[in-house]
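Heads up: the structure comes next, in structure tokens.
Note that one protein chain is taken out, while the other chains of the complex remain in position.
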Amino acid sequence: MITVEALTKTFGPVRAVDGISFELAEGEALALIGPSGCGKSTTLRMINRLIEPSAGRVLIDGVDTTSIPPATLRLRMGYAIQGIGLFPHRTVAQNIATVPRLLGWPRARIAARIEELLELFGLPPAVFARKYPHELSGGQQQRVGVARAMAGKPAVLLMDEPFGALDPITRTRLQDEFLAIRRRMGTTVLIVTHDMDEAFKLADRLAVMEKGRIVQLDTPEALLRHPASAFVESLVGSEDRGLKLLSLAGVTALMQPATGWTAEADGTFRKAGADASLAPLSASASLREAASRLVFAGVDELPVVDEAGAMVGAIAMERIIAFGGGGR
Amino acid sequence: MTEEPTARPVPEGAAAEGRGLARLCAVAALLAVGFAPFLALQPNRIVSGEGFALPALPAAWLGLPLAAVLAACAVVAALAHHAAVQALAGAAGALAALLGAGLAATALLPAGATLARVSLGSGFWLIIGAFGLILADALVKLRGGPLARITFAFAAVGAVLVVLAAGLWNDLSIMREYAANRDSFWQQGARHLVLVGGSLAPALLLGIPLGYLCHRQAAARGAVLAVLSVIQTVPSIAMFGLMMAPLAALAAAYPALGAAGIRGIGLTPALVALFLYSLLPVVANTVAGFAAVPPAVVEAARGMGMGPLRRLASVEWPLAFPVIVTGVRIVLVQNIGLAAVAALIGAGGFGTFVFRGMGQTAMDLVLLGAVPIVILAFLAAVVLDAVAGRARGRPA
């Protein structure tokens, strides 16, 4: 667990970070989000002491980080940055081995860890382990960067705009992969980003920063439903707030028992009395996808199926509309 | 992109920036003033003599105040809070050492001794070096533009010339050597410039078009640059030697050429060798200069309807020019040094004094050749750096 208490950094007369406090629980993902210059990167870098705080303190599992030598402290915290910073003269495997080697792991354990991480990130070790960074695509480099940051099984993974330099399609795919890996490994993550969609997608809670202070620290849903200020409201986006809210919840949350639907031979379903049959919605879909399908098909109800294709319920437009509400 | 303040160390006020070096130099200057031989008295021009540190000069009325002035300059330079003060202290120290050396030499020279010589000791050079560094450090901190640096360089050389012209150094051995070689000094100086200029001009005339050609023809580029770098690798004395054989053969085969001054020794082989050395920097920098022109700019010029010649003259050339000037600077500095070696094959120049001095073990004759070479190279570097800086459109 990471505890940040009244952390402050002044550069000359400028208070880049102004007395911020938060807690990061085991297994939690917290995003620091805000515009350029709001102090989010400085905060992150004070946690692993790449920048020494002017005031306040950071505790890791109750221990003040200033009592740990910086290099030792950083070995316990993974660090992935936007520019990736892969070592160009070392192979993918050697890059990933950096922290385990510093930790003095035995060779066999390091080799096993490299293999495990490469598999996890969809980079077959036989193909990629011996490649040099310049032989990889941007997305592959970024995967190696994150894998390298996770290699030493850090207590917390610090990420600074880790997917920032990628094209939108690659970025979305990497975010999905990373989310799955994080859920599987239970990694504790502190991520800095200026991309609200990325924060909503990857983080359990968001700390919205403005001019060195945290102006709101809440779950994505609470931020959307009750933004604390006009600044937060502008940041979460006023036009598509409803859609963002929908993307936070899955269809199963609003599903009701399916009545009157019959399965056809080709995997589609037909509502009693309708002339056309419809493709069902996957149970893993978000409410946003459900709404999109409903609008596109021009119907007010769709069947929901599990992975095996068996019908588990139905989702109706009126319940989706009721999911919002309260906003102005 | 995060544009947040990063871990860059914040300077604690510009005044404190880099005081360590001034202090180090000041300590070196103090030690040199106190203990290193400032001047040496030689029984004649060849035998090495007895050294005197400033406080130990027989003429204590001069030695002690001079030592005090130099020490004061060093202390002020070390403690100066402002770079301008440090610069003044450095300049004052260097000037005091310069004037003091002449006066002390006169005082040290025994009356009526015709063979005795007074030469500059390691203490003098250390003091000049230390104050020079203090001054250079201050100028770096003051961040003067190229024009300021030119002014300063010429002012420094001018100050030395004034001291010399006033006859203040006439009792120093190096000026005795000058007096003995007064006419040939200026002749060899002119010859040195002929060697440098006479090789640079054809190198520019041939090298720049060749560089442009290499820029356009990727196939030619590799071969031309490879050949030129091999030439550059050949040591100068070997090159001068190697030039002798074919030119001697040419002159023997075609007497007309021999009559026109083409010979195995002398000016011709030296000019050819220096010309060959000059080609690589000129061609390589021309290629680099044109390669650095952004393709988008050329494309835009083409899009606006400029023809190839027009594009070259008004877009590519001006953009490539600063890099080419950098190449010219390399050539000029390099040739001023290499031309000295040409004296070995009878081409003349300041090198004549260097090698004659070495042959006679007369060190002040060596210096009479070496010092002007260093000054010429230094001035050429400062001036061409300034030209390149201006061409780049921002004071460098």
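For clarity, chains are labelled A and B in written order, and residue numbers in each chain start from 1.
Here is the rule we go by: contacts are C-beta pairs under 8 Å (C-beta built on N, C-alpha and C of every residue); 3 or more make two chains touch, one makes a residue touch a chain.
In this section, contacts and distances are computed from a predicted model.
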Candidate names "Acyl carrier protein", "Osmoprotectant transport system permease protein", "Sulfide:quinone oxidoreductase" or "Crotonobetainyl-CoA:carnitine CoA-transferase CaiB"; UniProt protein name, chain not shown: "Osmoprotectant transport system permease protein"
Chain not shown: contacting residue from A:12, A:62, A:88 or A:298: A:88
Residue among B:110, B:235 or B:294 touching the omitted chain: B:235
Touching the absent chain when the full complex is considered, from B:63, B:198, B:351 or B:389: B:351
Positions on subunit A contacted by the hidden chain, ascending: 48, 50, 70-79, 81, 83-90, 98-99, 102, 132, 134, 145, 148-149, 158
Touching residues on subunit B - with respect to the absent chain: 9, 17-18, 20-21, 119, 122, 133, 136-137, 140-141, 229-230, 233-239, 241-242, 244-245, 248, 264, 333, 336-338, 340-341, 344-345, 351, 354-355, 357-359, 361, 363, 366-367, 369-370, 373-374, 377-378, 380-381
